[in-house]
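So the structure is just underneath, and the comments pick up after that.
With one protein chain removed, the remaining protein chains of the complex are shown where they sit.
Now for chain A:
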Amino acid sequence: MAAPEIHHLFHNPIADHSFSPDKSTLAVARDSNVELYQKSGAKFSLTDELKGHEKTVTGVDIAPNSGRIVTCSQDRNAYVWERTPSGWKPTLVLLRINRAATFVRWSPSEQKFAVGSGARVIAVCYFEEENDWWISKHLKKPIRSTITTLAWHPNSVLLAAGSTDSHARVFSSFIKGVDTRPEPSAWGERLPFNTICGEFLNDSAGWIHGVSFSPSGNALAFTGHDSSVTVVYPSAPEQPPRAMLNVTTRLLPFTSLIWNGENEIIAAGHDCEPYRLRGGESGWQLTGTIENKTGPGAGTAREESALHMFRQMDLKGQTQADIQLKSTHQNTISTVRVYEETDGVLRKFSTSGVDGRVVVWTI
């Protein structure tokens, strides 16, 4: 396994990050702006800032094909940014929400995006040609609390959402005229807008931090503040799931997770390093960390001179300042994203966290 590629951008938390498809541009949410970094050599350097939000930006996503960037913020707005010869031009999206927007992701078709919010709705937004603006339809029904995370099914119709009411739900976000009718699957056959295709609660019921569909879309994984990962295999529409497997861990909670093929999940969170889970329909288990402990903390145990040791003891009362974690990230990882994959199997993934680092990991 190659060493992870570490980019320490600044000393602020990164709420969300997104790479452009050619991996030359990196967008990160920092305070109330989104910063765009360009790759030059092995480093990323700041080239552009997307200014427009008035409060903390909570989500940023670059559409792989069109290159459009969508951002959302606690100021209750979302913007779609398009590159023009004179710079990035924002278009306001009418979200119609009265609480902070918390999360945003483009659908795989790039015709729509979904914005989660504290107003207990998910705004599914699409472009209306005749009026020349982005409008939204609300997924509302059984949501009882803030939406914290979202994930799209590969068919761009089904949408998974995690909420602070401890439920992970699967909705249909079918919009006539925008979407093509999806293939029937275990999640449902007829899927009008706001059909609830699944509603899941695990036994120890924590806030949901991360949801993700498997590459085929036939399984859903979610993780919450109860330090567990739950994998759901649906059986048929309106039926209880074929299997719902819960893995409780001895770690601090995970905040984000992605699939690697159908039998592996990568999750990271408050323990500051990515972990791997393996399994299938018969059972899942945590297999261990992906890190091989060569982070900045591990390499510092070099030999010291006696003079240096006594000087340190005199100055600080200890010989070694124990201020670094042994992991690559030095604080909570907030986002895990796919970086490079072929047919659902990962080759690289990226993480960003509260420590201002973006790390690209090779599996």
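In the analysis below, a residue touches a chain if its C-beta (ideal position, glycine included) is under 8 Å from a C-beta of that chain, and two chains touch if they have at least 3 such contacts; residues count from 1.
Note that contacts and distances are computed from a predicted model.
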According to its UniProt record, what is the protein name of the omitted chain, chosen from "WD40-repeat-containing domain protein", "Arp2/3 complex subunit Arc16", "LAQU0S01e12816g1_1" or "Integrator complex subunit 10"? "Arp2/3 complex subunit Arc16"
Based on the whole complex, identify which of A:I6, A:I135, A:I196 or A:L251 touches the chain you can't see. A:L251
Among A:T58, A:S166, A:S214 or A:S350, choose the residue that contacts the chain missing from this document, as touch is defined above. A:S166
Out of A:G67, A:P154, A:G206 or A:G344, point to the residue that touches the absent chain in the complete complex. A:G206
With respect to the chain omitted from the figure, which of A:S20, A:Q38, A:S109 or A:S145 is a touching residue? A:S145
Contact set of chain A toward the excluded chain (per top definition): 120, 144-145, 165-167, 201-207, 224-228, 248-253
